[in-house]
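Note that one protein chain is taken out, while the other chains of the complex remain in position.
When the chains are written out, they are named A and B in that same order, and each has its own residue count from 1.
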Amino acid sequence: MKKTVDISLPVGPMHPCFKEPCRIKCETRGEYVLAAEVELGYVKKGIERIMRGRPWQEVMFLAERVCGICSVIHNFVFIESVEHISGIVPTERAAYLRVIVNELDRMQSHLLANYSYCYTIEHETLAMYLLNLRETVMDQLELITGARVTCAFIVPGGVRCDISSDIADELRSALDHIDAELTRFIRIFETGPLIGLRSKGIGILTKDAAIESHAVGPTARASGIDNDQRSTHPTYTALGFSPVIRQEGDNFARIMVRFEEVFQSIRLIRSALEAMREGPIRGGGTIKAGSIRYRGEAPRGELLYELTTDDYGRILEIAIQTPSIPNIQVCAHAMLIDAQSAADITSIFISSDPCIACTER
Amino acid sequence: MLSIINYIREFLRPHWITTFFTAKTAPLVTPPHFRDFPELTDKECTHCLACMMICPAPEAITVVKREEIWRPEITKGHCIRCGLCIEACPEDVLTSGRILAYKKEEELTLQGTFHIEIDQSKCMGCGNCTVACPVNREIDPALRSSGTSTSDEVIMRVDTGQNKVLHEEKCTGCKTCEESCSNGAIRVARIVEALQGGEK
Partner (left out) sequence: MNKYLYEKDLRQMKLIILESRRHDAVVLELAATLGIKRQQLRKILIERSDMMFLENLPARCDVAREAGDDTERLLGIPLLTQAFCLISKEDGVLIKEQYLRRIQDGIKHEAAVSEARMEMMELIRS
């Protein structure tokens, strides 16, 4: 990119606030940010190449390993896209179980994102509270699937295992606990004057810039864009889903959208538990040849799988577009511009919930 | 002001105060539902190779004969603890977490059909795969030493410098041949179905 000034302030590749390595190069005048670039390439996995020529039972695990934080949704979208190719419909109970596990995963991801934001603006108490609350969600995931991350829960035609009424009861009480705790934490977050100082009106993303860069997920929804793939997913529409949208487009709005989505997930899980009836959890079915472009809503936004399979159900071609790609790009090229202080660079960057692992799949 | 009240309310909760003074880290225990590396039960393995067929990680599980009995062995560095082998094994030889329990309760199975593809332009007729294939060796013990066989019952054999597939239906999908081929010429497509109930 063309340089306007010759002072460039590097942030990263290793930075205490970043969970993963990436380098932001900011051109600054004083502390005022004129332009920013993000350079990657520290953790490239080449996972799309490894997936080629493999059957679903191997690609499913590779897909989960694209992103360690939101692993369930990769499994979810990959399996649903091969199901769409082959005309397999999951059984009703399995469809609800998928939603439950996916929403638990979304809750833990959002709590982790808000944890890192609070940590970045130096409110470590609230950060640790949120991280502690996330453990409750992780325990529920482990109880249902047997693993905290990379759960491998969804298979073509259904899910791996059922939940008994004991597990459902435990899940309900855990949800009540999260509901009560999080209400208090949000009260602290909303009313904190110092939090407001670091969050309100900082890192504004306008609606036009968001549309141009195809911003997705909470980052886009905080700027007033009604874009949520769950509103077209049949199971979610059956549960009465409607997206959370805010208009401000600043750091505060992005964090609040995530908090509200955690509550929404709690509601979705509760109504899924209500709506679920006894029945089979696996329907069988084999993968056939075809190609598809399939989208799903990851915690960070729209996740796109574009894949082709052959007659024996192996993946011939695959391209994954993860939500962090547009989000980090819009963050670097629209949100960071005009940041008033160097301390805001990290907080703005973290508020867009960047996940470098899935950007460099 | 509201914020200060909120903080005071937060720190004056009896729960907060009690946990503050009695803070203690809970001992680290592995919960019983944790999906750990598969372990053996005392059931007898029949050498059907279903576990090797389903395993997504390369060379994580091998079924070997030790002291005259077949036994699956797990390489811990390779196994990703997915638990699929437990679900696939028809004899309940493996167990981990609650997988074996729910598999029995809900009658879950994973079944596959297989298709062997040999890229003749890459295959140099060395016979590595025919020697490595555990099914081949069961059928024709002569294959333990050479890639050529006179038996017509084997899955595949090298004939006039070319590897020919004779009985695809006998393949168990264990991938051993893929892993032993130095040219990546043989590929086994495993078309697996996740089923519930006793049918099929």
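Operating definition for what follows: a contact is a pair of C-beta atoms (placed from the backbone, for glycine too) under 8 Å apart; a residue touches a chain by one contact, two chains touch by 3 or more.
Keep in mind it's a predicted model, so treat the numbers as computed, not measured.
Although it is left out of the displayed model, the omitted chain contacts the following shown chains in the full complex: A. Touching the missing chain, out of A:I50, A:I211 or A:A289, is residue A:I211.
For the chain left out of this panel, the touching residue among A:V11, A:V38, A:V99 or A:A298 is A:V38. For subunit A, the list of residues touching the undisplayed chain reads 1-2, 25, 37-41, 44, 48, 211-214, 306, 317, 319, 321, 325-326, 328-329, 332-333, 359.
Here is the rule we use: only the chains that are shown with their structure count from here on.
Contacts from subunit A toward subunit B in the complex involve residues 53, 55-58, 60-61, 142-143, 145-147, 150, 152, 155-158, 160-162, 184, 187-188, 191-193, 280-287, 312-314. Taken in their complex, subunit B has these residues touching subunit A: 2-3, 6-7, 10, 31, 33-35, 54, 56-57, 80-84, 87, 96-99, 102, 106, 108, 110, 115, 187, 189-197.
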